[in-house]
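Contents: one structure, followed by commentary.
Removed from the display is one protein chain of the complex; every other protein chain stays in position.
A and B label the chains in the order they appear, each numbered from 1.
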Amino acid sequence: MGRKLFALIFLTFKEGVRDRALVGVGLFSLAMMGGSVMVVNFFMRELHKVSVDINLSAIAFAGLLLTFFVSLNLMSKDMDKHTIYCVLSKPFSRTQYIWGKYLGIMFLIFIAFCILTLCSTATIFFIKSQYEVYFKEFSWLEFYKAIYAQFLMFFILNAFIVFYSTITTSSFITLLFSISTYIAGQTIEEVVLFLQSSQAMEMVMSKTIGSIIGIVQYVLPNLSVFDLKVRSAHALPISFEYLSAITFYCLIYSSVLLISSSLIFNRRELK
Amino acid sequence: MKQTISLSCFLIISMVSCFFVQQNLSEKREELLKASYMAYTLPSKITGVLALEFKGIVSDFLFLKTTTFFGDKFIKQESVGEKQADYAYESIKIVTDLDPWFWDAYLFADMLLTWDFGQIDKANELLLKAKKNRTWDFKPAYYLGFNHFYFLKDNKKGSRFLMEASKIPGAPSYLTSLAARLSMYENQYQPAIVFLNEILKTTQNKGLKNEYEKRLKTLIIMDKLEKNVHAYHAAFNVFPETLQDLVDKGIIESIPDDPYGGQFVLLKNKRVYTTSKMIYKRK
Partner (left out) sequence: MIDISIKNISKIYVSDFKCKKKTAVQNLSLEIEPGEIFGIIGRNGAGKSTTLKMIMGFITPDSGQIFISGKIPADPDSRCKIGYLPENPYFYDNLTARELLTFSCQASGLDQKTSNQRIELLLKQVGLFAEQNQKLRTYSKGMTQRAGICFALVHDPDIVILDEPMSGLDPMGRKMVIDLILDLKKRGKTVLFCSHILNDVERICDRVAIMDQANLKGIYTKEQILENHGMEELFLKIVQQNELQAK
């Protein structure tokens, strides 16, 4: 059973890791990190902030590209082109298929994160050695905490990719849905905060809109809780309680998505 | 074979013409940009939402855009006015909404708004925001103190801010004595020289650096001239009528030139100032 699932995880990983889009993603993020070495020259004092900003953004952006191109491809193309038959003609249950695929994708993203973390560490180390004076307010620990939180975000986002590919029949719709979910997830917090502010309270808001937003707030993932980039750029300490809170949030939310995907997928016809 | 050769010829011709076309385009583009520079800002309610999880890097970008805009103006010595002041204020407000801990941005806005535009209130408003967010940092309170001393002539508030700054861990030990000294040196250029020296040590932008250096140079000259005025008073028991009196009595050889192109004058309250008001004679 374990070995079987590992075979599927590894199959997914191998198929993804050889995707040619990966080269583009890699080059892009390396260029961005390399660019940070030059760009910091234009700033006055807070070079640590700028270099951390750029490096963390490069990692986040690479992760997004990976998710929306490579892992989406791994899920949707499987159904579109019927490669799924070659997995499901083996003794895999639909639930095992969902989990195996998801873990394979997450393994791919994990490896990508490891490489990107190494590269950004090297970049920041280099900048730091050049401008030691401006790196007094910098902390490696906070930097890695932000990368960890970023990685957690991709657990949820990829669970959404899996979820949407089980309910739709076209990869384009999956792409559209997951990008909208990402944007909504990143902005929902601000929208809710705005609506709760006094400014909005003055506006007459109907009860229905209020309750709809309340529901949406619970259904949509709050992805901005995983964004610690700005805080880590200023080496503002993040407590371990916060980190464990977002870890649990991410695990529970992804599990809910994957379990519902399995339930839906068990009923799906693969014509 | 023949086709390959002719195609290669066309390629070379089009590549060469592409070069010229691009040059022409960049000239035209520059004219267009000059006519209407994108000194616009989007409210942070919108920018913040659009920036998604990339608020840090967007704040870097917007800040860079603002500093290059003003750095460019200073290098080209173009005139800046009310409109540009509003732009600086609005854009830094957005930058610091995206990243409320971005000290570079606060300091840039402070320098620009106080020295170049005389909008001390707006500068202080941003510094107060910095003080609220950068709780571990003595610098916001330190600069607030300076603004109150130098620009607002409010010594009481100024020393309160400086004392507040000196209590924050990591503040330089001289702050307490500086607070005391500054209140004594009321109405003098000394504090400004001290502050500017601090800022110059850490400024990299070429245009801004030149500007600060020039300002420092002017302040040092005016400080020296004021000391000379006091020496005159000590020697003759009366204050000179004009700066020329100092030359006439042989205290100084000549009235130095104002780096900003104005002329140093002795005001009625016996303080030295310059007709350029430390703002470059704009074209």
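Keep in mind that, in the parts below, contacts are C-beta pairs under 8 Å (C-beta built on N, C-alpha and C of every residue); 3 or more make two chains touch, one makes a residue touch a chain.
None of the values given here were measured: they were computed from a predicted structure.
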item	value
Omitted chain's touching partners, listed by label	A
Of A:31, A:86 or A:263, the one touching the omitted chain in the full complex	A:86
Contact footprint on chain A, counting only the chain that is left out	3-4, 6-8, 10-11, 14-15, 18-19, 81-83, 85-93, 96, 267, 269-271
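To be clear about the criterion, only the chains that are shown with their structure count from here on.
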item	value
Interfacial residue positions of chain B with respect to chain A in the complex	45, 48-49, 52-57, 59-60, 63-64, 67-68, 98-99, 101-104, 107-108, 202-205, 208
Chain A residues touching chain B - in the complex, by the definition given at the top	39, 41-46, 49-50, 52-54, 56-57, 60-61, 153, 182-183, 186-187, 190-191, 194, 223-224, 226-227, 229-231, 233-234, 236
